[in-house]
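What follows is a structure written as structure tokens; I'll ask about it next.
Only one protein chain is missing; all other protein chains are in place.
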Amino acid sequence: MITLTHYLVLSGILFSIGIVGVLRRKNLLMLFFSTEILLNAVNIGFAAVSKYYGDLSGQIFSFFIIAIAASEVAVGLGLLVLWYKRSGTIDLDSLQMMKG
Amino acid sequence: MEHILSLIVFFPLIAGLFGLVVNKENIKTFGIAVALVEFIFSIILWIGFDSTNAGYQFVQYVALIPQFGVSYYLGVDGISLFLVVLSTLMTLISLVGLNIKKDIKNLVITILFLEMTLVGVFLSLDMILFYIFWELSLIPMLYIIGAWGSGQRVYAAIKFFLYTFAGSALMLVGILYLGYQYYLATGTWSFAVPDWYLLVLPFNTQLWLFGAFFLAFAVKVPMFPFHTWLPYAHGQAPTIGSVLLAAVMLKMGTYAFIRFSLPFFPDASVYFLYPVAIVATIMVIYAAMVAYAQKDMKQVIAYSSISHMGIIILGTFAMNAEGLTGSIFLMLSHGIVSGALFMLVGVIYDRRHTKLMSEFGGLATVMPRYAAIFGVLMMAAVGLPLTIGFVGEFLSLLGFYRVSWIITLFAGSGIILGAVYMLTLFRKSFFGKVTNEKNKNLKDLDKREFTALIPLVALVVILGVYPKPILSTIDLSVKKMINLMERKALLPDTKEFLVKVNSIGGTK
Partner (left out) sequence: MEKYLYVALFAPLVGSLFSLLFTAQKKNVITALVTSGLLLLSFVSSLSLMYAVHSDMIIHVKMMDWISAGNLNLPFGFVVDNVSVVMMVTVTLVSSIVNIYSMGYMMHDKGYNRFFTYISAFVFSMLILVMSDNFIGLFIGWEGVGLCSYLLIGFWYEKDTASWAGNEAFIMNRVADLGMLMGLFLIYWQFGSFEYDVVFAHIGGINPAVVTTIGLLLFIGAMGKSAQFPFHTWLADAMEGPTPVSALIHAATMVTAGVYLIIRASALFSLVPEVGHVIATLGAFVAVFAASMALVNRDLKRIIAYSTLSQLGYMFVAAGLGAYWIALFHLMTHAFFKSLLFLGAGNIMHAMDDELDIKKMGGLFNAMPYTAILMAVASVALCGIYPFAGYFSKDMILAAAFNGGNYYIWAALFIGAGMTAFYSFRLIMMVFFGDKVYKKLGFHPHETYPFVLWTLLPLGILSTIAGFFEHPFEEFTTRLLSKYDFSFSHTTEIGLIFLTLTFVILVVLATIYKYGRGGFSKQIETMPLYILLKNQYFIPKIYETMIFRPYYVLSRFAWKQIDVRIIDFTVDLIAKILYLLGQRSRKMQSGNLSDMLRWMVVGIVVLLALAIFYRPGM
């Protein structure tokens, strides 16, 4: 029997993977993947808890997140392409214009 | 007359905005005209003021954020009336004496803006409003010192700004907390001062809040050891900045002590009386000594201000009508005298571009009128009877004698040390032979300088001989305030103390 705990553990594992990816990866594309993983980890959590309580708002929320993640990726990839055209790299360390 | 207070507060601002379209040649005249009208308004206020009424007059109340009790609330009583008049007078005089060509337009408008904030501080009866004016007043002064100052002006300006700003940050917390306490006690929000007067706070809360307010006021006064911004600010500020800073801005701190600290926290005020008094005494003596060691005329007067502010604090914390009335009068007299002295230093600085005493000597021969006016004001500064300086100093010390004779004795040594540094300054700069070639052909005071200084000299004498109309008006409001303190005092010790210091006779 797969209980709520299993889902939450899965969500946690995914989240951790996402976090590590966000922290460690230098490639912007990989970064986007990691953020997707993060978001989807949360989505799993939402959906699972929603089912558990029988409250639909969690699932609705995850839809929102999917929609936002999609648009985020669309915009983000656009910017990424632009950046690649301009600088010829998608390495994260090349983006340091905000240095204090 | 209903809206006269709002008029007095905002007239300089609005007129200053109109000043933006006045051209550069006429802006000084324009500024003087505005300041004159403003001064006349304040005189009308004085005339219309009912001096038999101790309470707030010409009150104006508009709720701004009723949910949180924030309001636009102005009122004037005997304590604030003369400080308003002093502000408008000194602004007028300093504009008349203005002798700066650079960016004159900005300067005049800044001064008018400053005038609004100063008057606003003295007239606000809502703590939030008060706080707004209190902080706003820093901006024009920052600009004046930073833009028209000399030498390390940016350092001085920033030091001034940050120091006073940091001091008042804690006050804001205090204000908000006090507002919350009021809400807890009554169930409604209010930041109105008269409402807060009725609020009796537990002793511990009083102690903390007193501390929070104290820091802000102490930096502004400035009290030892928070005074080091003042010599820099004065040293670098242009004459007009020094005049307004010394004459009016320093009084904001002492005014706030009387208006807020004492009646809000009577028990804490009595509890902290001795530490405060000792600090004030140290301030009197220490600043007088440092003043004596200075080489720069302006610094002497800057430090002498600190010394005099110590006596004002003492008078305030005497908590009797004699001392409080005296300290408010001393605020006025110090405003006039120190303002005039800074103008006088400005006069010589304009001519020689130095303020070092060693550069002068024998000025009495070259500039006899200047020397005479300087002499009169010097005598007022050392508190000679029948000049304005004596009345306040005498009453403040007299009042504090009731609290502690030994502290009064030490603080009283200020009258000796004051004479030491002032007479030394006078001797070094004015007496002796003219040794410096550059001083041989100095011009005596010109018409502009005369017009600015003569009214001040006249006031020094007139109010020294006949201070009564001012004193009795102040006295009435002060007595009311003491009465309030006595009524709301929590501890029996406080009550006993207040009764004791306000009555004649008995023990030593």
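By letter and in written order, the chains are A and B; residue numbering begins at 1 in each of them.
Definition applied: a contact is a pair of C-beta atoms (placed from the backbone, for glycine too) under 8 Å apart; a residue touches a chain by one contact, two chains touch by 3 or more.
Not measured: the values here are computed from a predicted model.
*Asks:* Determine which one of B:170, B:419 or B:442 touches the chain that has been left out.
*Replies:* B:419
*Asks:* Taking the entire complex into account, which one of B:190, B:206 or B:320 touches the absent chain?
*Replies:* Only one of B:190, B:206 or B:320 touches the chain omitted from view, namely B:320.
*Asks:* Which one touches the absent chain: B:3, B:353, B:369 or B:438?
*Replies:* That would be B:369, which touches the missing chain.
*Asks:* For subunit A, enumerate the residues touching the unshown chain of the complex.
*Replies:* 19, 22-26, 31, 92-93, 95-100
*Asks:* Which subunit B residues touch the hidden chain?
*Replies:* 159, 162-163, 225, 227-229, 286, 289-290, 292-294, 320-323, 325-326, 362, 364-365, 368-369, 372, 379, 382, 384-386, 390-391, 394-395, 397-399, 401-402, 405, 408-409, 412-413, 415-416, 419-420, 423-424, 427, 430-433, 465-468, 471-472, 474-475, 479, 502-505, 508
By definition in this document, only the chains that are shown with their structure count from here on.
*Asks:* Can you work out the whole-Å distance between the CA centroids of subunit A and subunit B?
*Replies:* The separation of the two C-alpha centroids amounts to 61 Å.
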